[in-house]
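For this view, one protein chain was removed and the others were kept in their places.
And now, chain A:
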Amino acid sequence: MLVKAAWGVAGGVFVLWAAATLTFFGLRLIPGDPAQAVLGGPGSQASAEALAAVRAEYGLDQPVWVQYLRYLGRLGTGDLGSSYSLRQPVAEIIGAQIGGTLLLAALSLAVAWVIALGLAVWSTRGGRVAAAVGSALEIVAAAVPHFWLAMVLVLVFSTTLRWLPAVSTPGPAGLVLPVLTLALPLAGFLGQVMRESVLDALEAPFVLSARARGESEGGVRWRHVLRHGALPGIALSGWAFGWLISGAVVVETIFARPGLGRTLLNAVQLRDVPLVVGVVLVVALGYVVVTVLTDAVSRIADPRLRSAS
């Protein structure tokens, strides 16, 4: 058990290191001068002296491997550095933005779960037509791109019906459309795997046993099938978290909603290396934590995983 936990931690550290390294070198591949970015972006007319001073200040005049090692050393101590563009410590910027994004992701995950399970259980109950409708809805939902879905939702609920604001405003009303934009495609994915396992569970001998015991259809679903249906959804939720964060980049931009996604997009456009790295690392850390959590929840929900390990 301890050995397993140690491997888990080591794996998490490896993921973080890989994310930091890939981001560091990935950003070098983008053409342009980082020092220019510090001094106000490609349009600014910085003098050669100013550029040299910035390069010296940020260590950009050193060989790449020295920069890389220094960068890793700083990360090791928890120092994410300061943003070139915003002239603020990266940790502060992320601290200010992370709440909104986490709220968006968590709400979207919850809504996706409810839709997916509801659809899976309903579509396996209503006979062949319901099954076909459920399956079709899931496939369409899973295939829809975020930006398109966002525009359709805005067109229907803001422009036409005028029920909800088109731009994210503080308060619950402003969250509805962004959450739906993220949750519907995810519900399509989750629904497909959940329906599959709901169907398997409905065919399983233990359901026949339960019915032969006098259990009602509702009872069969509530006490037996729902849990079996939820299992693959739990396992997929770790992946879903990463998927939601990348979706947040699009959604926060479209709905002009403050958050990590928008911060990341701006930082990439401005070649703000420390900020990009900081956001990527925080997201990677979140991904590791969520994966560990979903593993733990899977073990609680499915005792077979416990005895097998």
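To be clear about the criterion, contacts are C-beta pairs under 8 Å (C-beta built on N, C-alpha and C of every residue); 3 or more make two chains touch, one makes a residue touch a chain; residues count from 1.
Here is the rule we go by: contacts and distances are computed from a predicted model.
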**OP:** For the chain that's not shown, choose its UniProt protein name out of "Manganese catalase family protein", "ABC transporter ATP-binding protein", "V-type ATP synthase subunit F" or "Chemotaxis protein CheA".
**Re:** "ABC transporter ATP-binding protein"
**OP:** Using the touch definition up top, pick the residue from A:D33, A:E215 or A:D295 that touches the left-out chain.
**Re:** A:E215
Subject >> chain A, residues in touch with the chain not shown (by the definition above) >> reply: 204-206, 208-217, 219, 223-224, 227-228, 301-304, 307
